[in-house]
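Here's the structure, in structure tokens; my notes come after.
Only one protein chain is missing; all other protein chains are in place.
The block that comes next holds chain A.
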Amino acid sequence: MNAIEVENLRKEFKSYSSRSGLIGAFRDLFTRNYKIIRAVNDISFTVKQGEMVGYIGENGAGKSTTIKMLTGILTPTSGKVIVNGMNPHKEREAFVRTIGVVFGQRSQLWWDIAVQESFRLLKKVYRVSDEDYKEHMDHVIETLDIGPLLDKPVRKLSLGQRMRCELAAALIHNPPLLFLDEPTIGLDVLVKLKIRQFLKEINEKYNTTILLTTHDISDIEALCERVIMLDEGKIIYDGSLQKLKENWGEGKQIQFTFANEMTLDILKELTDGLQVTWKKGEQANVWTAHAPSALLPEVISRVVARYSIQDMNINEISTEEIIRNIYEEGVVHG
């Protein structure tokens, strides 16, 4: 069964612009200029039950808008959305009982009351029975290590503590589908690791589908086999992370720190005939060569033979860099 089915989904917003000056403001009173902005532009994809999918894109690419349509917060302009076999905005109240949502920048918990009181309220709201709650949440609370935090009010928690509680709160009704919007934003490494580990665990244990948006590519690398990449409201890549790396991350980077300053022309001439691109580093004597792995020895030997170097580093191309490259070019080829 598919957890999420999206077909030609579109969301348009009217964006009003105001004219300049007093006369402009006066004219705005009667007729306002507006543009229609397509935040999400005819996207289609499906997510199978149990998949963990990374949904990535730059700010304003339409990630949040998509998530909000999938969770029933926003009504789509056109297109089809079926999530957990339901139409999110039409059957909102029945539908949201089957999903869990965490917005990293917005608290789901009540600020003034103790965490366990928030849980108790949510338990009531989601109509979870005492036995189910106990069986499921005892485990969640233990794994996320939030037992000692339960009797503290949310406003007294640190960001990392709060985030773990948010995650637990989103799982009170043990939903088959979990939406996480920037769940690790601003968290330190240890908390991040703990959260990732926890997400993996519930995915294995309950076959929970997880859709995750994040700016932190390492989240995606750790959790998701599949990524959907969005740019200006359109899907520009949908497939495995592995394949993305193979197509884009082929080759290695070698960073040379030369003893003297170097120019691009000299280096180009040096590696003439080889498939190498050079990029200038922060200083005039630091240059990075990007070359297929097979050519690596050749490049190094040519450089070292002619010029004296102080230092040399060989790096894999990071996923982050791959994604940045894709955004710079706009489309994914291959």
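Basically, a residue touches a chain if its C-beta (ideal position, glycine included) is under 8 Å from a C-beta of that chain, and two chains touch if they have at least 3 such contacts; residues count from 1.
As a convention for this text, contacts and distances are computed from a predicted model.
Missing chain, UniProt name from the options "NADH-quinone oxidoreductase subunit J", "ABC-2 type transport system permease protein", "Cell division protein FtsX" or "Ferritin-like domain-containing protein": "ABC-2 type transport system permease protein". Contact with the chain not shown here comes from a single listed residue; of A:Val81, A:Val96, A:Leu223 or A:Ile323, that residue is A:Val96. Within the entire complex, the positions of chain A that touch the omitted partner chain are 13, 64-65, 68, 71-75, 89, 92-94, 96-97, 99, 101, 103, 105-108, 110, 112-113, 117, 120-121, 124-127, 153.
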